[in-house]
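Here the complex is missing one protein chain, while the rest keep their positions.
Let's turn to chain A:
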Amino acid sequence: MADLMPSGKVTAKIFPHPLNAWYAVAWDHEVTGKALMSRTVAGRPMALYRTRDGRPVALADACWHRLAPLSMGKLVGDDEVQCPYHGLRYNSAGRCTAMPAQETVNPSAMVPSYPTVERYRYVWVWPGDSTLADPDLIPDMHQMDHPEWAGDGLTIHAPCNYQLILDNLMDLTHEEFVHGSSIGQEELSESEFRTRLESDGSVTVERWMLDVEPPPFWRKNIRDRFPDFEGRVDRWQIIHYYAPSTICIDVGVAPAGTGAPEGDRSHGVNGYVMNTITPETDRTSHYFWAFMRNYRLDSQLITTQLRESVRNVFAEDEAMLAAQQAAIDANPDHEFYSLNIDAGGMWVRRILDRMLEAEDRAPVRSAAGSAVGSAP
């Protein structure tokens, strides 16, 4: 790595997405053996279903013949889909198995069958070169279905480029300004944070706010576990990024001075904000999130309350992201500039840029000097 890259190389406003990567396409319960559903990942429309033995399948959502959407068709046999238009059938490997009005099947006829894996309550798909799809590359989101954690989440269909959501989650300073009524507090932008690239290729942004007043969301949480709690807290936010687009945030509070920064969190409460962002198009994203906690695991009330409060918090983000994307599109001649708080987001961009280089799809700098996304 002899040469430095030019300034601004990775600040493309519309960031392309790697194709050789696992993306969550749906919650596990959304994909069924009863009906097909359609969802687009990385610009590739997919028809999703389960085989009779329960395996999730993602076929390209366009019949080989005249490209009618297979997701409008029906499930037949053990693992097949029938096109809604002329009745061609495909098995779960994408091979055509029946054609109308002829005794044979054209051996060339097939649709792509994207590799799928079911893990951490999501169905994951690999939209790129299927011979590279290694399930070990799925990011660690074990809190999603681990017996020591409980919680739930939802999906936001976000009207913005996926990278804007990653930027949002990698810098939580914005909580003070966007989420003032729930989780924001002044100390957020005043406290120090450390950003580092880990040896496993993940990125960590760690911030501690010591001896602060708990904001309303955290006062409720700690009282759920310790009903008599009063006073100030030590609050933490430890952001873990896993390429290409998963961010798990270790969050919590403990009574001030009880040893949480040193590792003893037993007097406090701990949550994990699980986020995995799936690019749909250049300007839209499927944002899968959940809030998991490791206390009072059997309380469905707390699960629902937490899901609903986080839903409200994330609605504030969604509004900001939509407005930001609109402003980006309305100001094509304006560039992004970076601040010190962007360190986490800039590591993410650099890692993504390297993945894209490997696929020959990195953003290129135009003659005018602005970074633009390359064609897919």
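Note that in this section contacts are C-beta pairs under 8 Å (C-beta built on N, C-alpha and C of every residue); 3 or more make two chains touch, one makes a residue touch a chain; residues count from 1.
Note that contacts and distances are computed from a predicted model.
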Chain excluded from display, named as in UniProt, from "FAD-dependent oxidoreductase", "Sarcosine oxidase subunit alpha family protein", "Glutathione transport system permease protein GsiC" or "Flavodoxin": "Flavodoxin"
Contacting the left-out chain in the complete assembly, out of A:A133, A:A150, A:V212 or A:V313: A:A133
Candidate in contact with the missing chain, chosen from A:P84, A:P112 or A:P159: A:P112
Residue among A:T11, A:S71 or A:S92 that touches the chain left out of view: A:S92
Touching residues on chain A - with respect to the absent chain: 60, 64, 91-97, 102-108, 110-113, 115, 129-134, 360
